[in-house]
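The complex appears here minus one protein chain, its other protein chains still in place.
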Amino acid sequence: GAAAAENMPKKIGYVVNYATHEWYQNVIKGMKDRAAQLGIELEVKDANLDVAKQVAGAEDFMAQGVDVLIITPVNEEGVVPLLRRAKAENMPLVLEGNPVKGMTTMVAICDYDTGYHAGVAAGQYAKEHLGGVAKVMNVGLPLLSATVLRSNGFMDGIKTEIPEATLVHDLDGGGNPDRALEVSSAALAQNADVNIIYGINDNSSLGGLQAWKAAGKSQDGLLVVGTGGEGLAFINAMETEPSYKIEAAMFPEKVGFTAVDAAVKVFNGEAVPEHIVSPTTPMIGADWKKYYSVEGTTRSINWDAVNGVKPADKCMKTAADLK
Amino acid sequence: MPQSVSSLAAAPAGPSLLRRLARRNEIALLLSLLAVIAFFALASDTFLTTRNLTNVLGQAALPLVAGIGVAIVFISGEVDVSIGSLVAAIAIPLITIMNATESFALGVAGALALGLAVGVVNGYLAAYLGINSLIVTLGTLFILRGGVYLYTGQRAIPDDVMLESFFQLGNGRLFGVVPHPAVIAVILLIAFAYFLRHRPFGRQLYAVGGNPEVARLAGYNVRRVKFVAFVISALLATIAGILLASRLGSAVHVAGLGFEFQVVAAVVLGGVSLSGGVGSLAGMALGVLILQFVSNGLGMLNIATEWQLVITGGIIIAAVAFDELKRRRA
Amino acid sequence: MSTETLPARKPGAGMSLVSDRSQIVLLGILALLCIAISLAAPQFYTGANVIAILRQCALVLIVATGMTMLLVAAEVDLSVGASLAFTGCVGMDVTNRTGSLVLGTLAALAFAGGVGLFNGLVVTRLKVNSLIATIATMMMLQGGVYLYTREAVQNLHQIRAFTELGAGYVGGLPIPVLIAALIFIAGFVALRFTTFGRYLYAVGANGKAARLSGLRAERLKLVAFLATGLLVGVAGLILASLMNAGQPTAGRGFELTVIAAVILGGTSLSGGRGTLVGTLLGVLVLKVIDNGIIILRWNQDLQMVVPGVVIILATWLDLVRRRRDAR
């Protein structure tokens, strides 16, 4: 925890890339909770997937006189000049999610590792329940390096268990539920032998699963693996869908929490690592109940359990490895 | 009642200018803009600071510059929605060439070359082949965006050489106060406003949009006029794209998504008619500024994006409806 | 001498109901696409894939039926994508709360119909150009849906009939396809054979003349907006069923797909011209391209490039054909 002796910034501005996404909703929730604990005012501006708007939002924050900026880049290259300008104005800045040239620090999960461990778990499951066969349909999102890393990690992880695992269809599902559904329908029509569906986020895995169901196929012999644990959707799926067995939890609340702590440190000029890793872990079957509880339509995070998940010291692979 | 010839001949400019002004919706837009500014100035203590106002001008520069082109195409009776992808696409030659040659000028030349090519293609397909321009530019919107994704493999291309001149273009401030993009936008606005009002070709744009048949009978080359409008629009989108690339320090494949909507909404809000022949750059500029100040002001008040969208949508409907009502009264 | 009408047809073009000459280009493109894709990837014409394509077409076609009417009446609705997502959330939420599919369905239809009505009123009463009015509605819905729900609305009721709506089959055909077919036929008949349809063309071709002839131009447009809204409601429910959730993030760009299909089908943007057969072909062409690119395992970025090219090309070919016919 942050020491009470530290100077607290009065106001933190967070420019999120896409506030309406459940993942970021929960990141923001984590930030707000932490900020409230520390008596900091937190304001959020949404870039709504528009890089220009993101730069404008950060400019507005600087004009408003916030003490620290947190940014989840819409695109990691597109905020390089912004970082330069913030530095010129001595504006402390923390990044979330993606590294940017010239940054001080970033709070992020290890996307590759997240996919990788889910892949390992999937390989084990396939050995036990699917006769060791792994024909994967990846409902991916080439748009973002983070999501590409997850897919890559997943395939690498599954191959550690089943070396002959194949990626039979590599799709761009746009990260959207309806687009994921549509492209998966076509791919499933072409490849009848798919038996594992991997999605880079919950929308993607669920889109793939729904396409499967709409094609009138039984879920026997199918494994669906999702990523994120972003909201309620995956819980619902794990409870009701027989094939939805693995979810790579990324604990967005924890990311938000950690980002605020990092912001305080940067504000105080403390030394911080370049990459502050936020933990992830595969959840298999009913594991999710360890980390979350659901009441009505709100979920609550079980901090003790989440804080018990040890983050990696260093990511196995990062965006830099994609180039 | 028509006035007598002699009375008007005596005073050619005075009364007609006043009457023209009174009827113009620019006045209403200006009042709306002032009302918006006044409201936020009262509601937020950080809104009415030089820093914030100049920020907004800098942010408005992109839609302003591209809006000039879109307005010109609208005035000529056509539409151009390809600009959203074009602003992203031109950054590719710009950044790639700068990375390879370390020359800002060569990069800009490359960007302009691509912009020109897109304008020529749009113009040729729409004006010379006669394909509906919404279809053409919707097509190029898709093609360019897809092309950007294909070319970049959906990775942004970073600026490796970091030329200071390039950085300053989008991020620097004149006298440390006015953002360079705002300066460029104002210069372009004045130049094109002059061009539309005082050059025969500018009037041809209005005539061709107002009534192409009449324009043809008056001896205009309607196709060529429209063709040029598309080229102008593409070149202005190119300039906007260069400014954007400088602000982003890279060629970002997702830049400009939905930019065409933003600009079209502002242009129409500014009173530039979709059916051609009507509208002014002043109106367009006011439309852009109103939307930009609303978005900035709501942000200053810490109003959530959800509400910002709802409020902006409501403002657009109210403003256009008000303008229409006023017109019917008149 | 034959004096067939609507749309202006050449005497002797006896292809009658199925298609008239004006669709020849699209029909050709569609056939060409299907043959080419099948040759390269035989899976294209498997039953499973045909059904997958048809189901994707269904959603677009349902909304495009309304959009064609709007364009014929010289109006347009860009809010359909945003409304689609919102409707699904409303339908799912109300069904969850009441446990009644009927109430959920009614709520969804009422909501989507209400959006259509709102658009119609803004356009016909406040006289706001429909392009700009519905961009504004789109923004309001995009914001509004997150005010309504921040998360996807999960299927908590698990009513079977609801799941069937999107994923069920009747006689080997997916239910959405059957629904789309019924709506298409109803729309086709309405536009082609009824006074209502004829009036829409008239209103689109010359609103003042229509009004002077005793037509309620504004009301006709209002009906077209309302119909489009209701059809969005139907599509929204199907989509929610297919996704097993009300998804506030769904429907991005859906409006462009619908409009692209309609104009690809030869419906004029300036009103008074267009057919639903054209729209059907437009939808098929776009969705076959989308599907083909995946089946062929091409880079999916081509899913933007190829339709862009095809829309321009088809429009141009059609222009050439019409100019030649006119000679």
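By written order: A, B and C. Residues from 1 in each chain.
To be clear about the criterion, contacts are C-beta pairs under 8 Å (C-beta built on N, C-alpha and C of every residue); 3 or more make two chains touch, one makes a residue touch a chain.
FYI, contacts and distances are computed from a predicted model.
This figure omits one chain of the complex; the name its UniProt record holds, of "Arginine N-succinyltransferase", "ABC transporter", "Ribose transport system ATP-binding protein" or "NAD(P)-dependent nickel-iron dehydrogenase flavin-containing subunit", is "Ribose transport system ATP-binding protein".
Under the touch definition stated at the start, the shown chains contacted by the missing one in the entire complex are B, C.
When the full complex is taken into account, the listed residue touching the unshown chain is C:Ala205, out of C:Ile24, C:Ala205 or C:Leu256. Of the listed positions C:Gly66, C:Gly120, C:Pro248 or C:Gly272, the one in contact with the omitted chain in the full complex is C:Gly272.
Within the full complex, the residue among B:Phe166, B:Tyr206 or B:Phe259 touching the omitted chain is B:Tyr206. Within chain C, the residues in touch with the undisplayed chain are 1-6, 8-11, 193-196, 198-199, 201-202, 205-206, 208-216, 272-273, 326-327. What chain B contributes to its contact with the hidden chain is residues 2-6, 8-9, 12-13, 15-16, 19, 197-200, 203, 206-207, 210-211, 213-221, 277-278.
Here is the rule we go by: only the chains that are shown with their structure count from here on.
Shared contact partners of chain B and chain C are A. Chain C has its Cα centroid 31 Å from the Cα centroid of chain B.
Averaged C-alpha coordinates put the centre of chain A at 36 Å from the centre of chain B.
Multi-chain contact residues of chain C (touching two or more other chains) are listed as 146, 301. Counting only residues that touch two or more partner chains, chain B has 149, 154, 305-306. The touching residues of chain C, counted against chain A in their complex, run 41, 43, 46, 48-49, 51-53, 55-56, 146, 150-152, 154-156, 158, 166-167, 169, 174, 239, 242-245, 247-252, 254, 290-291, 294-295, 297, 300-301.
Across the complex, chain B meets chain A through its residues 46, 49, 51-52, 55, 58-59, 62, 149, 153-159, 167, 170-171, 244, 246-259, 296, 299-300, 302, 304-306. The residues of chain A lying in touch with chain C in their complex are 20-22, 25, 142, 169, 171-172, 174, 176-179, 181-183, 185-190, 192, 203, 206-207, 210-211, 213-216, 231-233, 236, 240, 297.
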